[in-house]
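Left out: one protein chain. Kept in place: all the others.
== subunit A ==
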Amino acid sequence: MEYPKLYEPGQLNLLFNKKEFFICIAQGIYTSVVLFFVPYAVLSNATQINGVPLADYQTFAVTTATALVIVVSVQIALDTGFWTIFNHMFVWGSVGSYFTIMFALHSQTLFRIFPNQFHFVGSAQNTLLQPVVWLTIALATAICVVPVLAFRFLKLDLKPQLSDTVRKQKRRKPGGRSMGGAWRGTGSVSEGRLGARGGSRRSGYAFSHQEGFGELITSGKNMRLSSLALANFASKHSSTSTLVCNLATNDYFSVFVYDCRASPWGAGGTSRKQPGAELRWTCEGEWR
């Protein structure tokens, strides 16, 4: 809840409404048109290196299908914001399994068993060896992806949404903004990890779930007040005290309310104020 306003786009349906849907449909139509007409225009006059024309139905099919898979994978890669190991696995894995399955379907083994069904035998092997085919696929990919990239960059540059700005800030000052200024001696362990490798260790795919204060609080590192301070504190209030801190980050206030109870080591009952005595805090808190 550090940036509660980040929940607003979801609540106001800003990311998926009729306008966004039609933009998606328009992009799909544009991609389909490009993916058909670019191989059509190139392959209708092309030949292989050995002179055999490339304008047959099976070559056309393999070229268009491969271009489609590659364009869609590039589009998914553009959309992926956090590349964990699973993202890598699935994106590269899907492209790899497409090629594997295609070569399996066009293999001689399956043709020998079912000649009438697997009549694409030899098609992938012959088609994907031609430089013209790969040049066509690269051209189709560029024509499909470059406008998307341009639009996204313009949108990000001119009208960034709040989540984009937050991500940019986090990249510029890693970890520094996740804690409020009210804590002194904040845990350096978590900050250091956040800044590692130019990206957040915290994958943040639920973006509001930042590192959080759980470890910080439960470690009790900043809770060991000196006994003097405690004495002053405890005398003013009752034995249970409430600390209210305002985490003033950007203009959005979120409040974490603590309820902490101190107890001395190994003893129950009332606390005895002794100089140098360490007190253990147990805290309960809630976000408001």
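In the analysis below, contacts are C-beta pairs under 8 Å (C-beta built on N, C-alpha and C of every residue); 3 or more make two chains touch, one makes a residue touch a chain; residues count from 1.
Keep this in mind: contacts and distances are computed from a predicted model.
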(request) Assuming one chain is omitted from the figure, identify its UniProt name from "Anaphase promoting complex subunit 8", "Thioredoxin domain-containing protein", "Ribonuclease P protein subunit p29" or "Cell cycle control protein". (result) "Cell cycle control protein"
(request) Quick one: say which of A:V52, A:I76 or A:I101 touches the chain that got left out. (result) A:V52
(request) May I ask which residue of A:Y7, A:F22 or A:W83 touches the chain that does not appear here? (result) A:W83
(request) Determine and list the subunit A residues touching the chain excluded from the picture. (result) 38, 40-60, 81-87, 108, 111, 115-116, 119, 121-122, 125-126, 130-132, 135-136, 139, 142-143, 146, 149-150, 152-154, 156-158, 160, 164-169, 171, 177, 197, 199-206, 209, 214, 217-220, 250-251, 259, 261, 263, 280-288
